[in-house]
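Below you will find the structure I want to go over with you.
Left out: one protein chain. Kept in place: all the others.
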Amino acid sequence: MGSQFVLIVSASIFCIGATGFLIRKNPLVMFMSLELMLNAVNFLLIGYSHFLKSLDGQIFALVVMTVAAAEVVVGLGIILTIFRTRHELNVDEIDALKG
Amino acid sequence: MFYTWLILILPLLGFAGLSWFGDRIPKKLVGPVGCATVGGSFFFTLIALIHLLSMEPGERVGNVQTLYHWIQSGNFTLDLAILIDPLSVFMLLVITGVGFLIHVYSIGYMEKDPNIDTFFAYLNLFIFSMSVLVLAADFFFLIVGWAFVGLASYLLIGFWTEKTSAVFAARKAFVMNVIGDVGMVIAAFMIFENFGSITYMDVFAQAPEKFLANDDTMLLITLFLLVGAFAKSAQIPLHTWLPDAMEGPTPVSALIHAATMVTAGVYLVARCHVLYDLAPYTMMLVAAVGVITALFAGSMGMVQYDIKRVIAYSTMSQLGYMFLAVGIGVYSVGMFHLMTHAFFKALLFLGAGSVIHSMNDEQDIRKMGGLKESMPITYYTFLIGTLALCGFPLTAGYFSKEAIIMSSWYAEGSNPVFWALAIAGAGMTGFYAFRVFFYSFFGTCRTAEAHPHESPTIMTYPLLILAFFAIFAGFGAPLAHSFLAPVFGGVVPEHHTNGFLEIIAVGVALSGIIVAAIFYAEGGEAEGKSDGLKELLAPIHDVLFRKYYIDELYDVLIVQPVKKTGEFIWKTGEQKGIDFVVDEVGAQVKEMSRLLSIWQSGKVRIYALNMIAGTVFVLIFVVFL
Partner (left out) sequence: MEIVNDFVYQAAIIIIGLTAVCASLGVILCSSPIYSALYLIGNMVCLAMLYLLYHAEFIAAVQMIVYAGAVMILFLFIIALLGGKKELQENSLQRTIAFGFAGLLFGELLLAATVGATKPIEGIFDPINLKVIGGAKAIGLTLYSKHLIPFELASILLLVATIGVICLAKFPLKQIKKSLNS
């Protein structure tokens, strides 16, 4: 039961995060969805580190957190910059890279 | 002896520092920094010299300082290593010592140049490369150094990039040197094939056991090495680049094209003397080419009017003497002449630079004259350099050159023909050296608007120091021979004394000087009086003046055919063939990508959707199949 529950919960949160990233237009909420996905993976790592009695999962989770923190800082900085230059917050309007 | 690495590292640091920060530090600081690194190298070279002298003669050879194993592949190993032995230290003394003086001189000479930082960076690069060349413990790093000095020479000849002729001269020098590099690389490959190693120690230890004298392989290896040596040292037939290389700044000519780099060929033959001893035929060729070059270059030098070109031809000619010496097997005599030559030739070039500097960059001796009064220090030092060049008794040049000429009579590998040609060359040397001297310093100034003046002290001090050595270095001959002896198998060359032969040699040289005095003592072409020699030599004057038409010959034989072929391939092969294909490929790719770029919507969410879809399909494969 234990490990399966971890798998299911983390899969749910991950998929919810993915859905959120796909259906929302507000970049802030999209970022939150990304955080959800990262957290889902973290949860999986820590759950399994518990079941396997190994610390490596926790260390990995710690690294993921670091990456997530860095990503949030840079991402929010970029969002802010985009807002300062374009005065809009709809990702569908930001398509300067259209081929 | 690990500190010897500093000899290499200091100029490298100087090069790196000056190229990165050179334009950010004050211009006044650039020169001292460049000099300091070379001075440091000189200091450590002196320590190495004392260190070597403190050892037993037998222990002085084969001190390989390995930094680490660089390449290990099968049975091929290559270490990052340098070799400290009397020969390399001897060369380093010349390179860093004379190099240091020339660096100091450059501070004054290049003072007004806006790119002085680049200049000193290149000079440091040159010192580094030359040190790599002489310190190499194997043929690999020898070639690395060999190519690097070629690069430094290219950069410095073409230093004044706004001068078209300088750029062409740099290109010519580079191409000629690359011909030599190819020869060296082939030789290195052959050495590796035959010996299974490219370190000097292994190769020289194995060579006498593996090969008999005049073995085909040995002849080929030595000949290919010789291609490199001849190209670098401007011997016939690869000599045409050296006179043109005088387009560079004068300190460069002094450092690279007189004192150090061009002597690398002589060093190479001396370094590989074990191989050359096994190939007497090649040795014969070395000596023959050397003595012919000596004569040939001397004859061309007699009629040139560009002060630096005349000195360049005399450099070629003196290099010929060195090759003659190593070719007849008296290596340390050749090396000693290399050293004294470095002193007096650097002195002559720096003196010429001083003259050019004060004449506002005028290099034509016909427009000079009468500089005796206005530039006394330059006058006397130039006189000393000229006397040393001619081998005037008791100057440094006398000791080293007389030794070569005497050896060419007595040595085993020689014959009287070499001796006679060498004597003739000495006569020519006396003539052209003093021709330049009289032209520039005697008579009256032939350019009205010029105001010649003595150069600043920072330029005259190096002249004085070099003049000192140009006079007294000759007395160090026995010391130098015994110092170098361990490298050359413990052989100290015999000192031949034969009053009659000596008198002939000195007499011929003096007669050259006297002839020059007869023609030019008035200071060359006075007003309305044409060049006396020109009329005397009328039939062959043009041939000499146009350098035996060798440039033209190479142009017709090599340059033009290559150019025509290249043009043909360019016009038909490239423009109609390759260009068409390339253009079509480009056009088609463009068309295809226009269609594909529909996918590229620029919307982040659609990209993410694609990603998730991809994940879904990948997961199907990973999990369920």
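Which chain is which? They are A and B, in the order written, and residues in each are numbered from 1.
Assume a residue touches a chain if its C-beta (ideal position, glycine included) is under 8 Å from a C-beta of that chain, and two chains touch if they have at least 3 such contacts.
Computed from a predicted structure; not experimentally measured.
Contact between subunit B and the absent chain runs through residues 605-606, 609, 612-613, 615-616, 619-620, 623-624.
Touching residues on subunit A toward the chain that is not drawn are 1-5, 7-9, 11-20, 22-26, 28-29, 31-33, 35-36, 39, 42-43, 46-47, 49-56, 58-59, 61-63, 65-74, 76-81, 83-86, 89, 93, 96, 98.
By our rule, only the chains that are shown with their structure count from here on.
Between subunit A and subunit B the centroid-to-centroid distance comes to 65 Å (mean Cα coordinates, whole Å). Residue ranges on subunit A touching subunit B, taken from their complex, read 18, 21-22, 25, 30, 91-92, 94-99.
Subunit B contributes residues 596-605, 608-609, 612 to its touches with subunit A in the complex.
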